[in-house]
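What you see is the complex with one protein chain gone and the rest in place.
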Amino acid sequence: MSFTGKKLLIIGLVAIVLFVPPLVIEMGTATMNLLVLLFIFIILSQSWNLIGGYTGQINLGLAAFFGCGLLVTHFVWKAGIPIYFAVVAGGLAAVVLAVIIGLPTLRLKGAYFAIGTFALAEVCRIVVGNMFARMVKMPGSYAIDYNLIPRYYLGLIVAIITVAIVYLVTHSKVGLAMVAIRDDEQAAQVTGVNTFKYKVYALLTSSFLAGLAGGVYAFLRLSFHNITAVFSPIWTFEPLMAVIIGGAGTLSGPVIGSVFLVVLSEIFALTLGEAHLIIFGLLFILVVMFSPYGIIGSVGRIRQMMSRVGRST
Amino acid sequence: MLEISHIDVYYGDLQALWDVSLAIGDGEIVTLVGSNGAGKSTLMKTISGLLKVRAGYIDCDSIRLDRLSPHRIVELGISMVPEGRRLFPQMSVLENLEMGASIKPARRTRHNALTWIYDLFPILKERAKQMAGTLSGGEQQMLAIGRALMLQPKILLIDEMSSGLSPLLVQELCQVIQDINKVKKMTVFLVEQDVQLALSMAHRGYVIENGRIVDQGDAKLLLSNARIKEAYLGVGQENKAD
Partner (left out) sequence: MEIVFQSIANGILVGALYGLVALGLGLLMGVMKFLNIAHGTFIILGGYVSFWLFNLWGIDPFLSIPVVVIVMFFIGLVLYKLAFSPLLKLPTIGMRIDTSMLVTFGLIWVLDNVMTMLWTPDTRTIITTYTGETLKVFGTRFSITGLGGLSVAVLVALILYVVLSRTYFGKHIRAATQDAEAASLCGINVNRVYLFSSGIAIALAGVAGVVIVSTYSINASGGISWLLIAFVVMILAGEGNINAIIPAGVVFGLLEAGSVLVVGVPYRQAIALLVFIVVLIFKPQGLFAKKD
């Protein structure tokens, strides 16, 4: 379809637009910081999208994988290993965590899975809080060389890789199985699909991506006054929101949702303060109740309506 | 009198009933027979308000039923014994019966109703405190019928009474139904897979195939109808292979 071709072209252009500016323009720390955060959100929301949007398993424990990736990346990098390897190490560590605590929870259905993952993330938060007397610091030498540009590119590259991974997974046989599980797990099982296996794939890939996001954040922030904050449920809930508002189970939905959230919270934070979260909450509820397919879905439906109108005239 | 007039019923986007019309007169026992999946239960669910019609209407003594929610239809004196009994498994026999008398007018007369049901089905009195989920199949069917009768309804709807029960028990239940119909002048509409059973019990019958009414008339005449015999009773020429 020519539409997919156009889509790829646009994505390509956008990618170029994203790569070039930091090299030629002075973008300012606030903007750069914001963009890196945006990249992290895109990675996290795509991660949740895989397990929640495509496979239909509502995972409320994403923060554990994020925090785990962050911690491992931090210490690996501190030990002298280059940051890109450290970030990958973070991702892998998150996968290990997923194998240990995530796989058992996959035997649970629906609400129990949500509650179980939530509880596990809290366990992680408590354990980490007790292990690391709160503050986790980088030696001063790291702070001297601090430059936002490498962080920008790390974030951008990981985000692009993430979208590519999600694209490849969802357009493969695995992706079909995932959607089948989401739509009707019993029916899928009856037709011979090994639903457990595919849920495992989804969870492991999702945790890997979340771990990568944590690694990028570790690179961005260097030190943390209160390490338990990175295991806070906020790191699960905000990506979840971005996915639902943007459009769960689509490739561009989480990206749009993340942009939406980050941009809007910047605008609103200036004018409305706390109120912007209230508006997001209301928007989220409205989307869940009336447009479960999010912004992308609405666009799709409008396009459908338009083409129907076009045909009848 | 219960009148079902040219109704179309859908499950989502799938049509299940086409232009179905029936009439059930006061004090009659009327039956609808057909094979599995022909639409019998769909019709029952529609009458009791669990499904909505997309065309046509259902009328009972000049009151339109098809726009009402199930509990309102019960208030009009129409009670259903659902397919699969649908008892409340973690409530006792007595509590299940009480639930049959949930609407206010029935609550007032529930003691009399209870005596009546215990008379009809003494085993229920014996097992009054037992959890409904622990009863045998036959006892459960008796409880389901008893629960529906607690309303002392004008019209009793029965969906697949015979499934999973021994022929002896089914005969007993039929006798009970016929007695109630004679004594209390209760109108009965039952759908059944067991064509022989249903037509021998009823005054009039309808036959449904693939969501459409294909035959109707006096029950005894239908029973001796050659086509019915062949299609449902396995009598006469070779059975059509499915």
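Chains: A and B, in written order; residue numbering restarts at 1 for each.
FYI, a contact is a pair of C-beta atoms (placed from the backbone, for glycine too) under 8 Å apart; a residue touches a chain by one contact, two chains touch by 3 or more.
Being a predicted model, the structure only gives us computed values, none of them experimental.
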Full-complex contact with the absent chain, from A:23, A:79 or A:111: A:111
Selected residue (touches chain absent from view) among A:58, A:138 or A:179: A:58
Chain A, residues in touch with the chain not shown (by the definition above): 56, 58, 104-105, 107-112, 114-116, 118-120, 122-123, 126-127, 129-130, 233, 237, 240-241, 244, 273-275, 277-278, 280-282, 284-285, 288-289, 292
Residue numbers in chain B that touch the chain omitted from display: 48-50, 69-71, 74-75, 79-80, 82, 86-91, 95, 98-100, 102-103, 106-107, 133, 147, 151
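Everything that follows uses one rule, which is that only the chains that are shown with their structure count from here on.
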Between chain B and chain A, distance of the C-alpha-averaged centres to the nearest whole Å: 54
